[in-house]
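Omission of a single protein chain aside, the complex is shown with its protein chains in their original locations.
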Amino acid sequence: MPRIAVLGASGYAGAVAAMLVHRHPFFELAHVTARSEAGARLDDVHPRTRVPMQLEAWDPDAQSDVDAALVCWPHGVAAPAVAALRERGVRVVDLSADFRLRDRGIYADWYGEHGAPELFGQAVYGLPELHRERIGGADLVANPGCYPTAALLALAPLARAGLIGDVVVDAKSGVSGAGREPTASTHFIAADENMTPYKVDRHRHTPEIEQELAGQGAGVTITFTPHLVPLAQGELVSCYVTPAREHSDGEVRALYDDAYAREPWVELRPGAPGVLDVRDTNYCRLSVHCDGRTGRILVFAAIDNLWKGAASQAVQNLDAMFGRDEREGLA
Amino acid sequence: MPRIAVLGASGYAGAVAAMLVHRHPFFELAHVTARSEAGARLDDVHPRTRVPMQLEAWDPDAQSDVDAALVCWPHGVAAPAVAALRERGVRVVDLSADFRLRDRGIYADWYGEHGAPELFGQAVYGLPELHRERIGGADLVANPGCYPTAALLALAPLARAGLIGDVVVDAKSGVSGAGREPTASTHFIAADENMTPYKVDRHRHTPEIEQELAGQGAGVTITFTPHLVPLAQGELVSCYVTPAREHSDGEVRALYDDAYAREPWVELRPGAPGVLDVRDTNYCRLSVHCDGRTGRILVFAAIDNLWKGAASQAVQNLDAMFGRDEREGLA
Amino acid sequence: MPRIAVLGASGYAGAVAAMLVHRHPFFELAHVTARSEAGARLDDVHPRTRVPMQLEAWDPDAQSDVDAALVCWPHGVAAPAVAALRERGVRVVDLSADFRLRDRGIYADWYGEHGAPELFGQAVYGLPELHRERIGGADLVANPGCYPTAALLALAPLARAGLIGDVVVDAKSGVSGAGREPTASTHFIAADENMTPYKVDRHRHTPEIEQELAGQGAGVTITFTPHLVPLAQGELVSCYVTPAREHSDGEVRALYDDAYAREPWVELRPGAPGVLDVRDTNYCRLSVHCDGRTGRILVFAAIDNLWKGAASQAVQNLDAMFGRDEREGLA
Partner (left out) sequence: MPRIAVLGASGYAGAVAAMLVHRHPFFELAHVTARSEAGARLDDVHPRTRVPMQLEAWDPDAQSDVDAALVCWPHGVAAPAVAALRERGVRVVDLSADFRLRDRGIYADWYGEHGAPELFGQAVYGLPELHRERIGGADLVANPGCYPTAALLALAPLARAGLIGDVVVDAKSGVSGAGREPTASTHFIAADENMTPYKVDRHRHTPEIEQELAGQGAGVTITFTPHLVPLAQGELVSCYVTPAREHSDGEVRALYDDAYAREPWVELRPGAPGVLDVRDTNYCRLSVHCDGRTGRILVFAAIDNLWKGAASQAVQNLDAMFGRDEREGLA
């Protein structure tokens, strides 16, 4: 059984990742790490995981006796930890933004200095529905951001068909996306019964979506605006596409059927998706609408931001890296 | 003191309207009506109103001893009641959709047959920030829909300046917008921790927004999609405008300052608005952003769908109709 | 593989029960029934189940080709269906209240006429932690009510030790406990940001708790008051016990350790439990506090009302009836 470490298991995504690896029939959860909560048991910090393991302080030498690691740290600090693991031969799925971009200039613009420049650009972008084959052989996988996961699954079929002339992505996320740090905006009283746009015209997932859309054939500058809504887990992206060319409803329908009919974790439905339908699952639920009145194509995608948008997708990548069925440990 | 009747006071908007008239220093609440709850006291049905009056069954002869009426009934059934009131000389603010549109064909397409065709097109569209002067002399005012209120306040300055080439309006509303009838989608278990688009590409507020934008100089076909979010009262519209022409940030800023600096119920703020900021108030809170990267203009507007989106705007119209300060009874 | 039918699979508890049986490694889900939604697929009605089976109208002849059935119908109508299944040799776990009580007079007082008097009193009360051995051989198991499940797990150790002189049970439940029927009190606007006692001094779970406490040795008349709180799933009972006799903290601690240390589904913790800790699980989480100042013993128990309070406990009973490990299909 391959042994797995989860770094940053006291965060929301890290805790779900640890729980999923712990329950996984093929992998063994060998280490869970935390910074300030090292020494505590994970099931005391996050009862719902029911993982009765002690959180350890991060120590690359002590914790590199594993076959792979899921790194659930913030961007910036993740890169050096990833480098330390790679030096010791550990395969890595990194959930931070540090290895998602492939243009150093864009990384510098949106994130600043990189923590492991020698590894920059070496990762495979871990969206299995787009890059399955390359993930299989990868030693370093950059797990996508939550918004890019939903937006790219929503838009990739149109991108590949040359149908995206322009696109507005209006995204809505539950509060867990803001992380476990108690702040003014994650206080119950600030979030409850409220909703608001945030990081208007400068959210860091923007260049990530553009890079991957370009990789699918759509070199567009997107408008992307996230909003905070009063729920715990769940993310909805509403994509408004101005088509680049003539098309029929049937063509669009066929594009999505071809792309997703055999994907275990994408559900294509006629009606608009709700985030509750995918709560605590690895599913992305999609609907596509050709609006005859305006000519626009509307695509809605719902995921659980902590699962398909982070932790369960990391395990799906792990499955792919180790040649397992991508449903294993997630069904 | 002008005497006022509120028809449909057992619904959410009607209850707020009755409460506001009851507290109003200039108006006297003379009648409150309800259908199935006639006979009950309004403060038993809606304790928060603290209006200790008995709900009456609707009877145009008995209840026309008033100077004005707020009709809080659904479209279709509202029109005949409005006609009965007008015949008896009662001034009316109608909160339904029956008198908002001015094109009979468009009404027929989106709503079907009209319940008082002789009055069709006779109303002033009751958005005081756009039509204050005509409201003053009006006997029949069509209170705007909740989404149109927010979207028009957000877009009117750009429309008048010829700046709207194209626009996507992504709207989010709390559950009270769906009305008081218990249904599968208003059940707590369906709405809680969920969010979903609804009435994709066919919501009836679309032609209303288009009509009024055209009236402001922007004859565009809009993309409008509402979403249901898990909160009680509050509505946010996120408007993504592709400009029709060159412009500067300064010009845009000046357009909004000129439009709203002296409006008592519009708050222009640099940061993005949250719906909690306007809960239980008549305010519309706005922010405008020129995105240099994409060239788009983004406008966000937050209102309380039951207040500025319905009941308090109706009272603001009443104030305007009777020559009162529009802050009266609402501050 | 034993074949299982779930009657009433379109309700909240029924849907969870069907999902759990469908995923179960030892049982096969053979039929799912519904009344008004017969013909629809369960995963369309309840997407989170991911059970791709068609809901059938109830037909005892067609659906008795099973080894056991979970009956998820309301009291009153459940009894005749249970009788029909028993006549055809099908083992039954009934989730209604119809077979929980053993005193016909008490049933008549609180519920009215019984729908299958010949079977009255024939069931084993399906709380495995109290009646495991008798459940093993039972053909008819009465699954406990949600409040009794939590209250009895909280109080049984004290009852058996003769420690309960008097007890107040203040219970709080999420909205799913009120069922799937859209009503005035389950409307989002009524429940959100609200909490209220309901069925004060006349909730039907009262005699059930008293009967089972008596069976454990405590023949007390209890005060039991449920409250509705704004969350979807979760139930907390706060038990305030006036002890019948002298005792030490150590004795009380030992009673709970002895009762639950080897129980797979009861978690005894020093700190007060939260319902989120047990969401979507079969766990009951307990804490016990001896208050030196007042002399009272306080016991808090948290369960998920749809899981341990209904559906997953039914599957736990099924496991026990078929001689399986009670963790099977639930971990």
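Note that the chains take the letters A, B and C in the order they are written out, and that residue 1 is the start of every chain.
What we mean here is this: a contact is a pair of C-beta atoms (placed from the backbone, for glycine too) under 8 Å apart; a residue touches a chain by one contact, two chains touch by 3 or more.
Here the structure is a predicted model, which is why all the values come from computation and not from measurement.
Enquirer: Give the residue, chosen from A:105, A:182 or A:292, that touches the chain omitted from the document.
Expert: A:182
Enquirer: Have a look at C:236, C:303 or C:320 and name the one touching the chain we're not showing.
Expert: C:236
Enquirer: Please identify which residue in A:77, A:232 or A:268 touches the non-displayed chain.
Expert: A:232
Enquirer: When the complex is taken as a whole, what residues of chain A touch the one chain not shown?
Expert: 12, 175-176, 180, 182-184, 186-193, 230-232
Enquirer: By the contact criterion defined above, which parts of chain C meet the unshown chain? Give residue numbers in ascending order.
Expert: 166, 168, 170, 172, 174, 190, 192-198, 200-201, 221-223, 225, 227, 229-234, 236, 238, 240, 242, 272-276, 279, 287, 289, 291, 293-294, 296, 298, 300, 302
Enquirer: May I ask you to list the residues on chain B that touch the chain which is not drawn?
Expert: Touching the missing chain: residues 47-48, 193, 276-277, 279-281, 285.
Please note the rule applied: only the chains that are shown with their structure count from here on.
Enquirer: Centroid of chain B to centroid of chain C, CA atoms only: how many Å?
Expert: Each chain's C-alpha centroid was found; their separation is 46 Å.
Enquirer: Round to the nearest whole Å and give the separation of the Cα centres of chain A and chain B.
Expert: About 39 Å, centre to centre.
Enquirer: Approximately how many whole Å separate the CA-defined centres of chain A and chain C?
Expert: The mean C-alpha positions of chain A and chain C differ by 38 Å.
Enquirer: Could you check chain B for residues that touch two or more other chains and list them?
Expert: 190, 192-193, 230-232
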